[in-house]
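Heads up, the thing below is written out as structure tokens.
Omission of a single protein chain aside, the complex is shown with its protein chains in their original locations.
In this document, chain identifiers A and B correspond to the written order of the chains, with residue numbering beginning at 1 in each.
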Amino acid sequence: MLLNQHLIVQLFLKPETLLALTEPERSKVMVVLRKQKVLAKLAFLIFDKTLDKQFDEKTLESDEHALQAYKKTLPSNEKPLQLDEKTIRHLKNALKVAEKQKEQVFLEANEISHILKPVSEFVVFLKGAAYSLNHSLAGQGRIYSDIDILVNKVQLSDCEQTLALHGWFGEKISNYDQRYYRKWAHEIAPLAHIQRGTIIDVHHNIIPIVSNDAPSVSILKNHIVCNKNGIQTLSLQAQFVHSAVHLFRNEEYKTAFRDVLDLYFMLIEIGPNNLSDITDVAEDLGFKYEIGLALRALQNIFELSLPAQTINLLLNKSTLRVAFDQFIFAKVLLPQHRLLDCNATPMRYFLATVRGHCIKMPLHLLTYHLLMKSGRGIIMKIFGAHIFSPKDIQSNDNLPQRK
Amino acid sequence: MNKFIGEKTKLECKEGMLMHPFLDNSGLVFFNTLSTVVTSISVSEAVFKQWLDYPQRLSKEDLSKLRTLIDQGFLVESQALE
Partner (left out) sequence: MQTFQLNLPPFMFQVETNIPLVARNANIIYGDAYSDEIDLLVYVDYYLSATYSGGIRRFYKPQARFLCDEREPFQPLTANQAYAMLEWGMNWTVAAHELQYAIVHSAVLAKDDKAILFPAPPGSGKSTLTAHLSQNGWRLLSDEMALIIPGTNQVIPFVRPICLKNSSIALAKHCFPESVFSTLAADTGKGDVIHMAPPKAAFEQNRTPAAIVGIVYPNYKADRKLDIYQLTMTESFMQLVDNSFNFTAIGKSSFDTLTSLIEKTKHFEIFYNDLNEVDLFLTEDIINVT
């Protein structure tokens, strides 16, 4: 049977669903979840003893008949079933990586905070790193490729220099991309540590400046909190807003499902009854619409019941616009993989990408940016993606002067 | 930690660091699971314990080995009272 997106979502709502699958089906699920970067998350849900006693593998017995019966109904007095050895191995491998990364993040966060304290008004950890540092639900079983921090734009150069002194250097990227990052985006290009290889993204706002919607620094500062280890992050509610804004303004949707899972777990932790905490922050930062989209999406995907009135009020744009956005996001946020039976047509992806671009940049700049990117894109299509060695990419920069 | 090794300084293994003395007395190995540094020292466990208790008595060469262990986060000043 072809697995579908709905089943993948069910695994996170009811992890015991995994037991109802055949072994070949589980094998495909492992691959899909690994690609979506959420395998460790499922592993956490399954192996964390505090969450579900039924899943305690020590007390599980194997029973072939029960397996067949289980497929038909979810029994109320669960007969304990056993996961096969290979699935357990894949889950545990993924979880180990996440646990290891988490350990690493604590170490890096302490060091980065320590290094930047003398030169920076604040050093706020964002996104995945922040979830782990605060031991939040969204941070459990989460893997990520880099650490995101937020500093004041005024001190950005100082921070960059101080980090360089401690071994953090920018990776080689084209002059064009460098300029894009500095002028129009909300971050400098990623820095990598010379020995450890860890990558940090230094931001000076939570969304690109160029879109005109970026909140001011003084407003952002209201939402910074300090945990008991002296590490700064945004409040959980502000993290929710930040994550939603990124998801619904992004150009890339490859890990959209992971991001949507983050939002789901954050909402669970904040409490679905405490929506006003979230909406207040959204109002303050100026992102009510994105929060409306997020809550609507969470409601649809994870079968939550949230107050319709609240959500409608947040979705304060024309009916047509709201319908258009929901059309795109309805499918795009679900896990994508060729092993899954995905209902999304390619057209929906294209629309989502263009929409992402439209929101980030004013149109005249968008055209230039797209031309540069797509020029390279066309070359890659003809010559194959690997025609560019790092040396090639640098010398390909015959840039017209920006006015 | 303070780099000064005074008259009364004693050292001990930092909590959370892994250390193993080999049965053939050829040395000890250390593993810092957080920084992922692995290092070794080629003296027996008994001799190493002496190093920790009386760092002031060490030769320059041995002292510098001890300092490396301190720098890599394996050793800290002992909190034990005299």
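Here is the rule we use: a contact is a pair of C-beta atoms (placed from the backbone, for glycine too) under 8 Å apart; a residue touches a chain by one contact, two chains touch by 3 or more.
From a predicted model like this one, the values you see are computed outputs, not experimental measurements.
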Message: Applying the definition given at the start, please give the residues of subunit A touching the unseen chain.
response: 22-24, 26-28, 31, 34-35, 84, 86-87, 89-90, 92-93, 96-97, 100, 337-339, 380-387
Task: Name every residue on subunit B in touch with the hidden partner chain.
output: 18, 20, 22-24, 26-29, 31, 33, 36, 38, 40, 42
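Definition applied: only the chains that are shown with their structure count from here on.
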Query: Where the CA atoms of subunit A average out and where those of subunit B average out, how many Å apart are those spots?
result: 42
Task: Using the touch definition up top, name the residues of subunit A that touch subunit B in the complex.
output: 103-104, 106-107
Of all residues in subunit B, those that touch subunit A in their complex: 33-35
